[in-house]
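First comes the structure, then the notes that go with it.
Removed: one protein chain of the complex. Kept in place: all other protein chains.
Then we have subunit A:
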């Protein structure tokens, strides 16, 4: 997290553009629906259905969508609180997808995803990761690559757990009510050996101070704090692990308006200070606009549009993004906006519609939309849209 060489700050803005911290590659997560005496699987909930996006170092990516669009499942799956059905999760240039599998499954994963392709004589690397792993394969053979990817799995898991932290939505259920704040905060870093027990009070105190809570309050229990303060404690807990990426899943949704802006500003200040990277999951497009540098819009388990914040808000190209924006109430009675009221409800992710998932509600759907599913494609520089007729609404 700390920049080892602070003199390179001048070139940092350029660097930031290139360095990919997190890459999600065609992530799929299906949940089985079981029924009957034998609990047979009768259907699948396609919560996340082929999601890809990148998060660069030091930026904030806003992942936005309505309930049921799979945004939380993306967060949970990338944290490996759910195992992905398929797809890859690449953190800091390493494939981490298999980290939390038993060793034999991890081996099977590496064989399937990399070795089987590498052994083919006509193998062509498709991305940076392929090149890197193929190099290892060439130099050290199959055993060498396996050792690189699945050796010391326990160590890799611990590192992963340190590198990615989450701040949850509900500050009431995400702090253990029986533990004092100092123990809640020190538990993780002590388990990971980030600091010694003798240092713990000092470090916890400093972390609390940083999030605007008096250090002497570390002896209190969570119920003695308000919702906003608890959320600050949750942020301090994440910070203490020196994470590379913080996932904030609706982190301010439960807070009152006047408290919400305090916590948002705090998170932005901390980002500047510690060069943090955020994946901000929210249903609130206004908040996403304020906090993000890039935005990913999801609908029914798929990414429908992704672009830089400015491009997305100035020129939304997917009809869903546009409708979503027009549905946000603006606190300005004189503000004239195009009103697009979508008909109907979000369809069930068990039986998503044929063709484009959005076509039953889309005001500009054409016959092809119910037949063919549009792929996410780059319509303008760094502006990706999954629509046959982008910009038509």
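What we mean here is this: a residue touches a chain if its C-beta (ideal position, glycine included) is under 8 Å from a C-beta of that chain, and two chains touch if they have at least 3 such contacts; residues count from 1.
One rule holds for everything that comes next: contacts and distances are computed from a predicted model.
Undergrad: Would you mind picking the UniProt name of the chain not drawn here, from "Two-component system response regulator TctD", "Hydrazine synthase subunit beta", "NADH dehydrogenase subunit L" or "ABC transporter ATP-binding protein"?
TA: The chain we cannot see is recorded in UniProt as "ABC transporter ATP-binding protein".
Undergrad: Just to verify: which one of A:153, A:179 or A:327 makes contact with the chain not shown?
TA: The single option touching the absent chain is A:327.
Undergrad: Taking the full complex into account, find the residue in A:291, A:307 or A:369 that is in contact with the omitted chain.
TA: That would be A:291, which touches the missing chain.
Undergrad: Which residue from A:262, A:293 or A:392 sits in contact with the chain not drawn here?
TA: Only one of A:262, A:293 or A:392 touches the chain omitted from view, namely A:262.
Undergrad: Contact with the hidden chain only, please: which subunit A residues?
TA: 66-67, 226, 228-229, 256-262, 264-265, 268, 283-287, 289-291, 313, 323-335, 337, 339, 341-343, 345-346
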